[in-house]
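The complex is shown incomplete by one protein chain, all other protein chains being positioned as in the whole.
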Amino acid sequence: MNSPLLRVTDLRLGFAAGRQTLLAVDGISFEVGAGETFALLGESGCGKSATAQGIMRLLPAAGRIVGGSVELAGRELLSLPEADMRSVRGARMAMIFQEPATSLNPVLTVGQQIGEVLARHRHLTGEPARQRMLELLRQVGIADPDRRLTEYPFQLSGGMKQRVMIAIALAGEPDLLIADEPTTALDVTVQAQILDLLVRLQTERGMGMLLITHDLGVVARVAHRVGVMYAGELVEVAPREAFFTNPRHPYTRALFAALPEVSRRGGALTTIPGQVPSLDHMPAGCRFADRCRYVTPLSRDHSPPWRMLSDGHKVRCFYEGGMAEEAPHGETVLPPLAADTAPILDVRDLKVHFPIRRGILQRTVGHVKAVDGVSLSLSPGRTLALVGESGCGKTTVGKAILQLIQPTGGQVKLNGSELVGMPAGRLQGMRRHLQMVFQDPFASLNPRLRVGEIIAEGMAALGVVAGGRERAAAVAILLEQVGLPAEAVGRYPHEFSGGQRQRIAIARALAVQPEVLVCDEPTSALDVSVQAQILNLLKSLQESLGVAYLFITHNFAVVEYLAHEVAVMYLGRIVERGSADEVLRSPKHPYTRALLSAVPQPRLEGQGPVIKLGGETPSPANPPAGCHFHPRCPNVMEVCRSVWPASTQHGATQTVACHLYK
Amino acid sequence: MLAYIVRRLLYAIPILIGVNLLTFALFFVVNTPDDMARMQLGVKRVTPEAIQKWKAERGYDKPLLWNSQAPGAGALTDTIFFDKSARMFVGDFGRAEDGRDIALEIKGRMLPSLAVQLPNFILGLFVTIIFALTLAFFRATAFDFWGVVLCVVMMSISSLFYIIGGQYLVSKVWRLVPISGFGEGLDAWRFLVLPVVVGVISGIGSSTRLYRTIFLEEVGKDYIRTARAKGLPETVVFLRHLLRNALIPILTGVVVVIPSLFMGALITESFFGIPGLGSYTIDAIKAQDFAVVRSMVFIGAVLYIIGLILTDISYSIADPRIRLK
Partner (left out) sequence: MPFQIVILWSDVLVWLLVAACLGFGFVITRTEHLLAAWRRVGKSRIGMAAATVLMVFGVIGLLDSLHYRLRLEGEADKPTVYSIEVLSVLDTVASPVRTRNEKTYSAPFATRLYAKETIDLPGGGQTRGYPRLKYGGAHLGGDEARLPADVARKAAMGFVLAVLTWCGMAALVTMGVGKREGVGRSEAWRRIWQGETHFSWNALLMTAGGLMALILPLLSLAGYYHVFGTDKVGQDVLYQVLKSVRTGLIIGLVTTLVMLPVAVLMGIVAGYFRGWVDDLIQYIYTVLSSIPGVLLIAAAVLMMQVVIDTHPEWFATAAERADLRLLALCFILGITSWTSLCRLLRGETLKLRELEYIQAAQAFGVSSWRIILRHILPNLMHIVVITLVMDFSGLVLAEAVLSYIDIGVDPNTISFGTMINNARLELGREPVVWWSLAAAFAAMLMLVLAANLFADVVRDAFDPRAV
């Protein structure tokens, strides 16, 4: 048998903290063959990125390689002198990173940044180098490469930047490509393009690829083999088929079960209790023991050895018995919407335009039409999902509804009262009916206030509960409702994990007993298992309190699981809306269809053909004429270029703004 | 880009008017010309006539803002404000206590000031950036640690000490260069060496530390990691990738002072007897020559504002994100 391209044996990496070194990666071993994609899967903090950086020997300043071996095509890397390592980096193996926006040097042109790899490793300069660069840019799918060579990173869109990163990585013609979350920062339609590109390049060149990801869907789309990491250790390694059909480690199974999907609607998602242990408090035995439903005294005290299951499928777990089906939830019927229920929130033709000022006198020369005529309605106790990619204006809609941003036009009616232009004094009274949960649980809680003060803030400001003692009692009830211990009152936000912080934020919003809660991507910053906890919480709160959610998201899985109705937004306008069933099962608008097809599904089957969208979302400062979507639309017609399509009704609830449907 | 510069220039006008009003208030409203006269004349010679004469000689005997006796536009122009403050906009600074024309004096003294300040500035920048880059290159080593310690110690020493110590050691003990003075033409270099060297050394501590912090901030950025992942040697990473980016924040503090180099260095010039604007200012302050101080305040502000505009321009040269927008 040939030796594999990359062989990692018992690699241990740590980070210096004071006088000690905390192990972030504790003895992992795996191999990547030529022409093979090996995915390293895990949630944040499991050590997967450190592994990638350790293989490249590019750990941050505090990072230490503690032990083990990394062999690239039979050559040991960890003992190489730094000078020799440099001729390996970029030439034999190359790396692309998560954030294309910051990973490129902002003051050098694309050509300069690719060119230095060619000069360093291929000894190409001048015209041959230029020709090679053009070829590389064409290979990574960049149109007009001549022009792009002289451009700076800020002139490129996010997907284009990642393509340039890939071109830089390919310039040295590496045998191994390490991709560290290459699509996490990108929109789903762009993610589909980049994943396709990576798969194509890999097959063409027969490269080995080490893919670092947290997304089961991405794994399903590109990986040949998968390694699951948990708390610095590999816990399961399996070929793709075995991984998706028969995952064996309890952690792997829990990851699958925590995914929100339409099949789990109506039921609660399986969650993993507790949190990943911190680096300085690693359990002695199996590291998953504290959170595992199959935990035994043996696994608490002893780290389980590898157990071979079938060819190439191995797992580190003592438990050999059968596994209970994790999510036996059938599709429960959602409570039917009473037709005569008046909407509690009614948005008509909402517009938010930001002026663009230019010239000597800073005159307004145009407007960024962040939101350009959005209409929505939300009934009590229901969930409306507002879906769209980054920059489509969905967050602005949420803030404009709360009057945190002054709308330029349109109406926002809450319980029949018009909020736009309402005097501040009366608006104050309306605020208790309408609240918001923000995206980033780390930015949405004031680090200087105690949890109790944070939750009580709204009650005090709106006078919902008067008196200190009553307020303290109310805070205690709220903490219990969102599943936090009572002693959290006196602690500070930084003592809590991301999921717990989001619970605090939800408690803060609920404190004033709102009827409508605007949730702005409340789970996008969280790991899958934590996301499941928050979704369960939101769902149970809706059932017990009857709150209506306007759920702003880019994640279709969440929509499928949670939403009653869906509105799809593109460039400041809603292109399709209707009940979740109708829109998700039979999407009409080409954009909705493309969006749905681009979502990577975390299973073997159902990887339908992706509807390719060219390019990326244009700037809302200068939207295309006619239908905003026409430059990217696969079904574009002549009329689309000049006329914005009127909405047409389909089925019971579905309306679509597209010329295809007349 | 051009529109941007024009806008900045227009914005400078209200700022200059503000500076002008502020100095006017400080020099003529806080204390009346009578107060100044009393102070200048000394207690013994104060008589109402002497005060009147003193004021008349200097044109301070007019009303401050509004001359109701003067005909027509004279009501506005025949005032202290118009004479002493507004006319500074056209370069008319009036006369000093010794009767010389201030504008003329300033013209003659700019070059000696620049002769000290320019080499000081360029050399200082060069030395500190190299030093800071070296420290950042050897970050987290003993060299870096002791380098920073040296910087902190150097910035804790009074600038007066560098001057006095330098003069004592180099000029008095070793007798290498003259202790102070200034020469004509190329001969001046003998007088310039010491002030320049002392100026550079006294500035090393704080600037090096600042630049090192800026460099270290850049070292942690993602694009540096990308550059390393390309297999580039660390020297290339530093000189090609890091320095270009770090230059942008460094420019903020550096370019703005370039026009002010004309103003000279107060202490240095006074100690080394260089007939520049710095020593001119100091002499005026010591002699309480209000007209000169007022003029220097105004010129200083003008130069600073020019520096701000230059900073903006230099940004756009260094940063393609601004240049191409």
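Going in written order, the chains are labelled A and B, and every chain counts its residues from 1.
Heads up, the rule we're going with is that contacts are C-beta pairs under 8 Å (C-beta built on N, C-alpha and C of every residue); 3 or more make two chains touch, one makes a residue touch a chain.
If you're wondering where the values come from, they're calculated on a predicted model, not measured in any experiment.
Visitor: Based on the whole complex, identify which of B:I15, B:L65 or B:V170 touches the chain you can't see.
Guide: B:I15
Visitor: For the chain not shown, which residue from B:W66, B:F89, B:Y168 or B:W189 touches it across the whole complex?
Guide: Among B:W66, B:F89, B:Y168 or B:W189, only B:Y168 touches the chain that is not shown.
Visitor: Looking at the whole complex, which of A:A289, A:L445 or A:L541 touches the chain that is not displayed?
Guide: Checking each option in A:A289, A:L445 or A:L541, the one touching the absent chain turns out to be A:L445.
Visitor: Looking at the full complex, which residue from B:A56, B:L160 or B:L176 touches the chain that isn't shown here?
Guide: If we include the chain that is not displayed, B:L160 is the one touching it.
Visitor: Even though one chain is hidden, which residues of chain B still touch it in the full complex?
Guide: Residues in contact with the chain left out: 14-15, 18-19, 22-23, 26-27, 30-31, 35-36, 38-39, 152-153, 155-161, 164, 167-168, 260, 263, 266-267, 270, 281-282, 285-286, 288, 290, 293-294, 296-297, 300-301, 304-305, 308.
Visitor: In the full complex, which residues of chain A touch the absent chain?
Guide: So the residues of chain A touching the missing chain come out as 399, 402, 404, 424, 427-428, 431, 434-436, 438-440, 443-449, 457-458, 461-462, 492, 505, 508-509, 512.
Keep this in mind: only the chains that are shown with their structure count from here on.
Visitor: Just how far, in Å, is the C-alpha centre of chain B from the one of chain A?
Guide: The separation of the two C-alpha centroids amounts to 52 Å.
Visitor: Going by the contact rule set out above, which residues of chain A touch chain B in the complex?
Guide: Residues in contact with chain B: 56, 58, 60-61, 83, 86-91, 94-95, 97, 99, 102-109, 116-117, 120-121, 152, 154-155, 165, 168, 172, 358-362.
Visitor: If we count contacts the way the header does, which residues on chain B are in touch with chain A in the complex?
Guide: 3, 6-7, 10, 139-140, 220-223, 225-233, 236, 240-241, 244-245, 248, 318-321, 324
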